[in-house]
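Let me begin by presenting the structure, written as structure tokens, before commenting on it.
Note that this complex is displayed minus one protein chain, with the remaining chains in position.
On to chain A.
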Amino acid sequence: MRIILTMRPRKNPFIPVEAEGIVPSILMNGAEITVWEGNRERRLDEVFEVAVEGEAATVEEVEVVLRGDTSRLKRIGEYMDGGRITVEGDIGMHCGNFMKAGTIEVMGNAAGWFARELCGGTVVCRGDAGHYCASGYRGEKKGMTGGRVEVFGNTGDFAAEHLAGGEVVIHGNCGDMPGVEMHGGTLSIGGDCTRPCGNMTGGTCTVLGCAYGMIPTFQAKGETNGPDGKNISAFTGDIANRGKGSLLVRRYQYLK
């Protein structure tokens, strides 16, 4: 079953649309769902052209395709528990919050809080992701606990903050403080970042580029083999908080 949702042209395309109902298991039942456009509640077909092809017996056979200008579309795939969502363009904030199973693939860029507090499933972004990608939420001690997040472009600040489980792979550069407060799981950064893993207590973070503003409370453990076979510097920390995480960086530079 393919459910194709094409965003209708809007008078003011900057007004955000909150669409926590766009989840395969909800849409496959044909339930009447509504979305909020700004402060107005709208039927799904007021905002999207809806086309349904085929049928599905289980949620695994459902694919939701989002087309058009979806860059202001928030909270899609929230609590998603199976199936597939494909976003052909950009996606707004909070895509894949709390997702448990299934796959979300974003062909364009993702805004902030991408795959926040993920528990399972796979979330892929072909472009760049915003701040707080694969992170926890304000005040909460546990962030992402399972699943896999892959970003092919760059991400903003605080990627994988409070990471507690699962796998985060960022092929490009990260902003400030990736993996801060991390206590489980693995984080791989293909490019550069600044101040990685402050206050980390567990888990593994690998930086294949340069860690600028390297945090001084990480204890150097010498060199080991990196995932690509080349040498990489290993650190343990954050010892300021009795942490036992491991941070592997190809190059690093302390603040002067």
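As a convention for this text, a contact is a pair of C-beta atoms (placed from the backbone, for glycine too) under 8 Å apart; a residue touches a chain by one contact, two chains touch by 3 or more; residues count from 1.
Just so we're on the same page, contacts and distances are computed from a predicted model.
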"YeeE/YedE family protein", "Formylmethanofuran dehydrogenase subunit A", "Protein-export membrane protein SecF" or "2-oxoglutarate ferredoxin oxidoreductase subunit beta" - which is the UniProt name of the missing chain: "Formylmethanofuran dehydrogenase subunit A"
Sole contact to the chain not displayed, among A:Tyr137, A:Phe152 or A:Tyr212: A:Tyr137
Chain A residues that touch the omitted chain in the full complex: 137-141, 241
